[in-house]
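The complex appears here minus one protein chain, its other protein chains still in place.
To keep things simple, chains are lettered A, B and C as they appear, and every chain counts its residues starting from 1.
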Amino acid sequence: MCGLLCKLAAWARKKSPWIFHLPAGGLCNGCDIEIVAALTPRYDVERFGILLAPSPKHADILVVAGQVTKHTKERLLRVYQQVPEPKAVVAVGSCAISGNVFGTENYPLAGTVDQFIPVDVYVPGCPPKPEAIILGIVEAIKKLEGETRKS
Amino acid sequence: MKVNILKEAAKYFVKPATVPFPAVQPHFPKKFRGPPRYDPETCIGCGACAHVCPSDAITVTTKDGKKILEVWFGKCTFCARCEEACPVDSIKLMEIYSTPSPNKFDFVSRVEHDMVKCRICGKYFATVKHVEWIIKNVREKMGETVSISELKNYLMTCPECRHKVENVPSFRKLLMRVLVKEVK
Amino acid sequence: MVAQLLLIIGLLVYPGFVFSILYGGILIWIYRKIRARMQGRRGPPWYQTYADIMKLLSKETIIPRNAWRVGFIGAPIISIVSLATAMLLIPIWSSKPLLGFVGDTIVLLYLLTVPTFAIILAGISSNSPYGIVGASREASLLVWYELPFWFSIATILILTGTLSVEKIVSIQATLGPNIIRAPLAFIAFIIAAQAKLAKRPFDIPHAETEIVAGPYTEYSGVLRGFFEINEALKWLTISSVTATFFLGWPITGNPVFNALLFMVKVALFAIIFAVIDIINPRFRIEQAHWPLWKVALIIALIDLVRILAGIGV
Partner (left out) sequence: MGMCSRKVYSVPVGPYHPALEEMAFYKVYVEGERIVDALIKPGFNHRGIEKLAMKRSYRRNVQLFERVCGICSAAHTTAYCVAVERCLKIDVPKRAQYIRAVQAEANRIHSHLLWFGVAMHVIGFDTLFMHSWAIREDILDVVETLTGNRVNYSVNTIGGVRRDITPEMGKYILEKLNKVEKGTKYLIRAVKEDLTIKARTKEVGVLTKEEARKYCDVGPTARASGIEEDVRRADPHINYEDFDFEVCVEDTCDVYARIMVRLREALESIKIVRQAIKNLPKGPLMAELTVPRPNEDIGRTEAPRGELIYYIKSNYTNVPERVKLRTPTFVNLPSTKPMLIGDKLADAPQIIVSIDPCLSCNDRVIIIDVRTGKEKTMLLDEIIRRKGKVW
């Protein structure tokens, strides 16, 4: 019985990943607008069931763009804690991966995203094309699905 | 009252603007700036790309007689300045998007080069291919003015040794000859 | 014994809980698909709502520390139960609903009001600023849309001269649908029902860009899933009420055909609500009263007066 339920849950998670878009500070908005562009007619992620959740509490996947600044550090952690389990994090763009041109040594910056929250998928690009972001989310879905199988 | 928007919506209703993405690969224009890749065949290991990189995504490390050039496009700005700077068109920005991965150190393209030992002090300082490339270019420009052995002597000496007093006269002779040839 | 068993099946499966959720899910899908297509997108696949609900039900539920737990957990359940009960009062396969009695119209309409109060309860008990603002907006919207809603229904009740849903449907089957006999009341009802559904231009209580998700902001996991079910039931019941009261015609002898026809009618009204939602921006809270009071209420009253005066009946 549980086997069936778990399969159903895994299927549902695969088909309905809700994302929460989180600009983490130190970024140029380029990745933000590309993430939003992924929702719009040309790319339309809704056909995969991906929905932009208004609140982190409704989300499954956290899409983080940009580097973490000292101002946003606590807020990033708080938003991450608000996402209910199981959750996945996608880091979009060069800034989120490594800091890009801004480096990591500069005074207002606290570090890259993976120093504060566990990141599951990285999408390189400055900014990545919306297609790459979609692929990144698909990759994160696989992780969510795998987690369901395990539990 | 809402005529225009209804008309437009009806148009879209019949024909959505969505590109069926996973089935149809996206369009990449010519000279699209995708992830940079080294061509290990042509790369000479000069390090010009690392010099111009605005985000220090390209690192040059020398270790045990090997020079490793590594571009980590997790840090790249995709500005194509390395492509511009490369004297042999070895580093190229691919016309594809970079695929996401759970490991951020997957986004790496690297080349390894053997290095040349300094003729005098025995320190590693340049790559073999770089020296060969310089010799080739100098020979093309200069013809037979300088002999290969002389040129090799010069190029296989590390910058520090070149500046040492005891080594200066011989190198100066070579340079003078090159300059005289230029003036002619 | 058999009758009781049938009743229980009716309550739980058809036309009760299971059917309502399944068909409500389809209605939400219709809404999302039309929205996507009119916006130039392709839209979700047909099973999307079920996947959403199932996923939410399988997720971790976080209850905020400073929330009032009873209200927080109770609100979605109250809402679902009242809406599922309302479905039992609506005739589907013939002119007779499963639980019909004299004066059931009043009960039906009261059951439709309960979800609003449940959402207000949810907003207040979640104890977040967005939830409270959302609840207060829901409450002020309630004041504005209930009046035209009840007046347009009152027009129908006077027109048909009965308080029973069954009678209203059977009278329509003989005299023609109320949509033709009382067109102004129908328009008023559509406007008020749009507000009741909390769709644009009246989606003020959970205006995403102003107050995040309004009363739903603090909900997560299973409870958020309940609200998703609630949403499906709301689409279904309000569209069904529209279909019953205004397009209760024709009724044939074949129950299967009737049920299918009913579903088509419900989908039709759902599409009307969806299109209104798509081509409108959101009103500001105090602007919402003019379509509801200055337009809907007045035209509902005009029809009411006209019918009371016996003009064109």
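Structure notes:
Going forward, a residue touches a chain if its C-beta (ideal position, glycine included) is under 8 Å from a C-beta of that chain, and two chains touch if they have at least 3 such contacts.
Computed from a prediction, not measured in an experiment: that's the story for all the values here.
All shown chains touched by the missing chain in the whole complex, by label: A, B, C. Only one residue in the set C:96, C:282 or C:306 touches the chain that does not appear here, and it is C:282. For the chain left out of this panel, the touching residue among B:20, B:54 or B:87 is B:54.
Contacts to the hidden chain, counted on chain A, fall at residues 21-23, 25-34, 36-37, 40-42, 54, 56, 66-67, 69, 71-72, 75, 79, 100-103, 106-109, 126-127, 129.
With the whole complex as reference, residues 35, 38-41, 129, 133, 200-201, 203-204, 207-210, 212, 278-287 of chain C touch the missing chain.
Across the interface with the omitted chain, chain B contributes residues 1-5, 8-9, 12, 17, 27, 29-33, 52, 54-55, 77-81, 84, 93.
By definition in this document, only the chains that are shown with their structure count from here on.
Comparing the chain pairs B-C and A-C, the larger number of C-beta pairs in contact belongs to A-C.
The geometric centre of chain A is 33 Å away from that of chain B, both derived from CA atoms. In terms of their C-alpha centroids, the spacing between chain B and chain C amounts to 64 Å. Inter-chain centre distance (chain A to chain C, centres taken as mean C-alpha positions): 35 Å. For chain C, the set of residues that touch two or more other chains comprises 36, 39-42. Residue positions 12, 16-18 of chain B each touch two or more of the other chains. Residues 41-44, 47, 90-91, 94, 97-101, 103, 114, 119-126, 128-129, 131-132, 134-136, 139, 143 of chain A touch chain B in their complex.
Contacts from chain B toward chain C in the complex involve residues 2, 5-6, 9-10, 12-13, 16-18, 20. Residues of chain C that touch chain B in their complex: 36-42, 278-279.
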